[in-house]
Structures are given as C-alpha cells and as structure tokens.
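A protein chain is absent from this complex, but the other protein chains hold their places.
After this line comes chain A, so read on.
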Amino acid sequence: MIVSVIAKLFNFRPVLTALVGIVGFSLSGPIHGEEYVEWEAEGLAIPEPLGGLQGDPQRGKAVVIDRDRGNCLACHLMPIPEEPMHGTVAPPLNGVGSRLSEGQLRLRIVNEQRVNPNTIMPAFYKRPDKYHRPHPAYKTTVLTAQEVEDVVAYLMTLK
C-alpha cells in the first residue's frame, strides 16, 4: 500500500514539481540517521545541552540559513542581511540572545509547542514518533542534537 502510494506519487509530474517548487520548504536534502537523545524541560527551559554536546555558532548560522535544515528565515527576520527574503510570520530574532537564556532558547528550538501549543513553529527535536504521518524518508527529528546545540550557540551571539 505504502509502496503503491509512493509509486503513484511519482507518477504525478505536476506533483513532483510542486514538491520542489514551494517557497522555502523543499523535500530534498540530507537525512540523518542519528539516535534520538532524550531531553528534559524545567519550566520553560532545557538547562542541559542535548547529549552534553558543545555548540558551534558558525555551524549554527549555516543551519539557520539552510532551507532543508532550520530554514528559520522562512518565518523570522534575522541579522543575516546577505540572505534575501526573510519571512514576516514570526518575531525578529535580533537581540534574542539577551532576551532569553540559553536554556530557554534550547526549548524553543527543540519544541516551541511547549511554550505555545498553537504555534506555527515546528518542533525541531521532539520524539520522532510524535510527528504525525511523517513521510517514510523523514521519520527523524528535523535537526540532529549537534545541530540544535549549534543553533543555540549561534542565537546566544545575537545580543
């Protein structure tokens, strides 16, 4: 059944183009096979780095820009003027590193729905089985634990 649906999907020429065509979000891109790391929130923050990993702000910036990864610019205005077309869906992230603590930033990236259940913002690191009907090629968290930490490290530089 699943196979037949996929086969069917790829029979639809216009559909294929549509998958790739939509602004900002494309279906292509690397998939990671990393083991999921459990995390715990205290209030509205995750104080401990995921898996005890250390983030790198330079890599974090790249993840934020990458349309297949963070794609944060689809919704947020950010101080990255070299990238065109930032979205107006979400509040600007300029200065967010002084507004929120590291732990608060981590929860927002991992699962903003803990802060606001109705938010449009995707959870970038919730338990993979908590995503509803993911395409078989995407049954993982959006970001790896390392990428989450990299993004946290980058946002902390936005003072």
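As a convention for this text, contacts are C-beta pairs under 8 Å (C-beta built on N, C-alpha and C of every residue); 3 or more make two chains touch, one makes a residue touch a chain; residues count from 1.
Criterion: contacts and distances are computed from a predicted model.
K.L.:
Tell me the UniProt protein name of the chain this structure doesn't show, selecting from "assimilatory sulfite reductase (ferredoxin)", "SoxAX cytochrome complex subunit A", "Spore coat protein JB" or "Nickel import system permease protein NikB".
P.N.:
So the chain that does not appear here would be "SoxAX cytochrome complex subunit A", according to UniProt.
K.L.:
Of the listed residues A:G33, A:G52 or A:P136, which contacts the missing chain in the full complex?
P.N.:
Checking each option in A:G33, A:G52 or A:P136, the one touching the absent chain turns out to be A:P136.
K.L.:
So that we can see where the missing chain sits, which residues of chain A does it touch?
P.N.:
Touching the chain left out of view, chain A contributes residues 2, 5, 8-9, 12-15, 17-19, 21-27, 43-44, 73-75, 84-89, 101, 104, 115-120, 122-123, 126, 131-140, 142.
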